[in-house]
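All protein chains of the complex are present and in place, except for one that has been dropped.
Our next item is subunit A:
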Amino acid sequence: MLSAVELALAVPFVTAMVLAAAGRWLPRVVVDAVAMAAALTVIGLLGVVLWRAVRHGTVVVWLGGWGPHGGISNGIPLVADPFAAGLALVVAVLTVAALMFSWRYFTEVQAIFHVLMLMFLGAMCAFALTGDVFDAFVFFELMSTVAYVLTGYRAEEARTVHGALNFGVVNSIGAYLTLTGIALMYGRTGELGFAAIGERVRAAGEPDAGLLVAFTLLCTGFLVKAAAVPFHFWLADAHAVAPTPVCVLFSGIMVELGVYAVARAHWTILGGTADAVLAGFGAVTMLLGGVMCVLQPHIKRLLAYSTISHVGLLLTCVALMRADALTGAAFYLLGHAGVKSALFIGAGMLLNRFQTVDETELHGRARGMRVTSCLFLLGGLGLAGLPPGGMWLGKVLAERAAEPYGWWWFTVLGLLAAGLTGGAVLRVWLRVFHGAGAAPTRHPVEHEDAETAEPTPRKPLPMLVPGVLLLGGGLLTVVLPASAVAGGAEVFTTGYTEAVLYGEASVAPAGRPPSPWTFSGVASGLAGIVAALAVAALGVWGGRLPQPARLGTVLRGLHSGHVGDYIAWVLAGIALFAVLTVVTR
């Protein structure tokens, strides 16, 4: 009898295989229904798993029954602690939203699209739930490969295949570096499980330079996936060209899974106190993502860069190496998943209607789209940290966690990230939906084909519903039981090895995190909104400031779309990361 964890992974893959074999003879509505039923089943199963993990402690399943004896095991575990199960659940929820959106969005889509989406779902869930580094690599590759195909799905467009190719090469290099790290780690410890490796490393005492280099290589692929600067170049290229429902999954959860894997590896293998090197990478990512976001007229690229900025904040939370920072990161991730997915759906609505997502071309043309307009307004405010949104709550909790270290810059950068990314979206809202500011003079260079054959008829309700629901979810994350999330963070940071190797799953007795509804908490959210409004107003009515404009040209020139440049950056980044990690420890 398979456990719920195994079933949750089996259902999407088996359904995908059935659809791949039979899809061409099935009418579209059947394909839609089967795919949707599979994704909903996964939600149900993972809901049960999450409930059990929260109530009774981490669920560990050893595949084939090869469990551990006295802490030693040759088997491969699936580990569903509250965070892993919760992330897998987010994947499933976003997949349902994406499938629902594509129901009307892709009028002439073939079953292969559903097959790919289900495999993407299965691979991401498996990546979140596996407790084995080599399996993590395999599922990392599986989800990446499916992601390349989904990015290049509309292969008739040059930009699309170019973006997919860049994505593929950069992520593959990252994956191979991760495998190199895994091989070195295996050579050192003779183990492949996260928990088992950690046991051996701790038994050997303070990690030496060789082990640290292995660790940095192991993390490289995950950092590439997480789009940490300077590994981030693929992200905007891929997000700008991928179909909208796919972007929902990319930005909402796939990129964040990279951060999750870094966190998992960091806690189980190295442990220790705050990691200033990782924090540095996170800080630069936050800042560069925000700046690039403001410089973008292409709405999907703009949203992609804002994702980079927010992931930088998540990385910095991880670098704090504290459970309370992780609680904040969890809320931030949930809020971001909802809000950003809704914004991508809004961008998809624009693309569907006007065959372009260029802000200057769309100037004032979308006045009639009321719901989409609301998505952009509330989405922009949500990114800026509107209380009681998840991103506000997460950021406030993380700022509290950073205080003991004296990382005052975290608050400053968090405010900048919120202001720049939220402001950019609000600027789009003002210009596109209200025709604010000067009318554009620039002429269009290249039109995109709509992702649909022809503009979908009026009242595209199935497309809007997931956007509205996701936005609502992102802004109301605060209703989640905070003590359960804090308990999940506690289990993530302390209870992993005991649960996996010794079967001692525990429910961490974490108290409620401090209430965010204090003066400083609300002020932090309002400051983000004021900053965003200022950025938006400056963008619409401020004209072009000469100095930032030149900086912008340089920055945008760096994102050249040249795959060789990207790989050179990856190499420089990994060298810097390894050297700094070895020197500072």
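Here is the rule we go by: contacts are C-beta pairs under 8 Å (C-beta built on N, C-alpha and C of every residue); 3 or more make two chains touch, one makes a residue touch a chain; residues count from 1.
Everything below uses one rule, namely that contacts and distances are computed from a predicted model.
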Leaving aside the chains you can see, what is the UniProt protein name of the one that's missing? Options: "Spore coat protein JA", "Cation:proton antiporter", "Urea ABC transporter permease subunit UrtC" or "Glutamyl-tRNA(Gln) amidotransferase subunit A". "Cation:proton antiporter"
Could you tell which one of A:Val31, A:Val60, A:Leu179 or A:Ala265 touches the chain left off the display? A:Leu179
Missing-chain contact among A:Ala35, A:Val241 or A:Val491 belongs to A:Val241
Would you indicate which residue among A:Leu2, A:Ala158 or A:Leu461 is in contact with the undisplayed chain? A:Ala158
For subunit A, which residues touch the unseen chain? 134, 138, 141, 145, 148-149, 152, 155-159, 161-166, 168-169, 172-173, 175-176, 179-180, 183-184, 186-187, 192, 236-237, 240-241, 301, 445, 556-557, 559-565, 567-568, 571
